[in-house]
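Only a single protein chain was left out; the remaining protein chains are all shown in position.
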Amino acid sequence: MARDNDEFAIIFDEIYPGLCRFLECMLGRHNIAQDIAQETFMRLYRLGPDSLPREQARFWLFRVARNLALNEINKTKTRQNLWQKIAGVSQQNETDPADTLEQQEEVMKLHRLLQTLPTHQRASLLLREQEEMSYREIARVLETSESKVKTDIFRARCALRTKWREFEGRS
Amino acid sequence: MDCEQMERVSQLIDGELTEEEAAAMRAHLAACQICSQGHADFMLLRQEIKAHDFRLKPFAKERGLRDIIATRNPPLWKKRIGIPVPLMAVLLIALVAVALWSVMRLSRRPTGQEASVKRVTTDRHSQDVFNLSRFDHGDRVAIQKIKRVASVNQ
Partner (left out) sequence: MFRKVFYYVALMIPLLLSGDNTYSSRLSQSTSSQRRIAFRIATIEENKGERRVISLTTVEGAPGTDFDINLQGGRFQMNAHFLTDLIAQDTLKIRTRLDTRRLYGYSERSLPLFEEDNQRETLDMSFDEAIVLFPFGSNGGDDRLKIEITPNWSDEVSLTPAGEQRPLSINIQQPSSGGAVSVHASKTPHRFNVEASLLKDGHEVARGASDCLIEEQRELFLQPTGEASELIENFVVNFSLSSYVKTDPTDEIQIDFDLYRASRQNAREAIASKWSGIASLGSQFTYDLGNTPFGSGKNYQLRFKVNLAAGEKN
């Protein structure tokens, strides 16, 4: 059992920071991201040591985390206007007091822009840019087709590009 | 206005094109200003997303891992015990009886003969987990010299 815990600890060390980063960008919030990451790893731990080959653990973890994030998003979703919701998210976004004002604003801008994307486009783009997964791997995580992943990523980029310019123009 | 090749720009930066397709795309980028601008914008976007880092509080990760692993070995008082009530009652009575008997035996033992030897258990087939982390409180290693007591080294 000691060896199982060591094995789990290695997976935890490797994947936890990336998973938190992915969840924060999916949810637009910092603390809840860590809670969901914790819950995701707890589920893996409960599965047991022999239930999943190590190389598949990463994909499993991101899949479960994405699902838990969607549950959380649906829970707090309202019928407000998209930009009003973004304003609310930006207020809720906990920032590290150690960050400079500029760093905080950059993070908030990124979160705001990502929150404008549909969740499936957001997830595909984040897995591509943050985790450097291939389209095939992303399709495996999100349980969809490669062509959908390809399209989602392209549309996400186009949408963010447009909104970024709008944001830059406004500020 | 977008070029119809723009989607392939997205695939190019993700390494999802074949060698030939990538070469053709690079040639197109040299000629098409729209795609070239799109390529630059997509790369900038990538940079922005990659630059974002999740700031973990110190020891948050260690605490998280410890909390998860602790769920497999919860303290005894947290463990669920599914025993029928009559059986539980019988066990309780037996426990009390054994405790009373032990107390009576101890009170009969003559004084001055209490064992001072620490019993050393060498259980070769122990199923207990040998987990180093439970001893680790962050202190430095220490070394001492002691006088030997014959019984300790049995």
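Think of it as A and B in the order they're written, each chain with its own count starting at 1.
Please note the rule applied: a contact is a pair of C-beta atoms (placed from the backbone, for glycine too) under 8 Å apart; a residue touches a chain by one contact, two chains touch by 3 or more.
All figures in this text were calculated on a predicted structure; none of them were measured in a lab.
S.K.: Among the chains included here, which ones are touched by the excluded chain in the whole complex?
M.R.: A, B
S.K.: Could you tell me which of B:His28, B:Arg46 or B:Lys61 touches the chain that is not displayed?
M.R.: Hidden-chain contact among the options goes to B:Lys61.
S.K.: Would you mind spotting which of B:Glu4, B:Glu19 or B:Asp139 touches the chain that isn't drawn?
M.R.: With B:Glu4, B:Glu19 or B:Asp139 as choices, the missing chain is touched by B:Asp139.
S.K.: Since one chain has been left out of the picture, which residues of subunit B touch it in the full complex?
M.R.: Here the touching residues of subunit B are 53, 55-56, 58-59, 61-62, 118-124, 126, 128-148, 153.
S.K.: Identify the residues of subunit A touching the omitted chain, counting contacts across the whole complex.
M.R.: 2-3, 5-6, 9-10, 13, 17-18
The criterion applied here is as follows: only the chains that are shown with their structure count from here on.
S.K.: Averaging over Cα atoms per chain, report the distance between subunit A and subunit B in Å.
M.R.: Distance between chain centres: 22 Å.
S.K.: Report the residues of subunit A in contact with subunit B in the complex, numbered from low to high.
M.R.: 1-2, 5, 8-9, 12-13, 16-17, 20-21, 24-25, 30, 33-34, 37-38, 41-42, 45-46, 96, 99, 106-107, 110, 125-126, 128-130, 134-135, 150-151, 153-154, 157-158, 160-161, 164
S.K.: In their shared complex, at which residues does subunit B touch subunit A?
M.R.: 2, 6-7, 10-11, 14-16, 38, 41-42, 45-46, 48-56, 60-61, 64-65, 67-69, 71-72, 129-131
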